[in-house]
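For this view, one protein chain was removed and the others were kept in their places.
The block that comes next holds chain A.
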Amino acid sequence: MSDETSQPERLEKVIELRLPSKLGYERVAMDTASSLARRMGFPDDRVDSLKTAISEAVTNAIEHGNQQDAAMKVVVLLTALEDGLIVSVADQGRKPLAQVSTTNSPKIEEAFERDDKGGWGIWLIRELMDEVEFSTAPSGGNQVRMVIHLE
């Protein structure tokens, strides 16, 4: 990673959204991100990829990080750049993400054997977005930073 990408994004170009940790509110993040992405000129299929990725990231933050405690917030930052869109999703982290879940890919053969067919969110985010990075948020929670390039 270059020094440039590790710099915090310039505050003035950031849209900040703080949502309650209740399932269903991921739709607000999806609609906000797609509104921005459409106006930036992303084609429909890329907007759909972005919506799916942000939905998975926000759902993870609500369900796992914030344990569905509605009083805890999920913070979504959207930064429009000349050549792409940066999306950062952070929770207030009662439950840190296990390192293994951000690096290992689930296997479809094993999923068939399991009763729980979930667990594809992070894999899906990696498939759909151009850059994905998991870290600890300043709040101490989990944070995922995703970039989608405008071609």
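Keep this in mind: a residue touches a chain if its C-beta (ideal position, glycine included) is under 8 Å from a C-beta of that chain, and two chains touch if they have at least 3 such contacts; residues count from 1.
Everything below uses one rule, namely that contacts and distances are computed from a predicted model.
Name of the non-displayed chain as stated in its UniProt record, restricted to "Xanthine dehydrogenase", "Histidine kinase/HSP90-like ATPase domain-containing protein", "Iron complex transport system ATP-binding protein" or "Germination protein BB": "Histidine kinase/HSP90-like ATPase domain-containing protein". Residue A:19 is the one among A:19, A:58, A:122 or A:137 that touches the chain missing from this view.
Residue-level contact of chain A with the missing chain is found at 12-20, 22, 24-25, 27-28, 30-32, 34-36, 39, 70-71.
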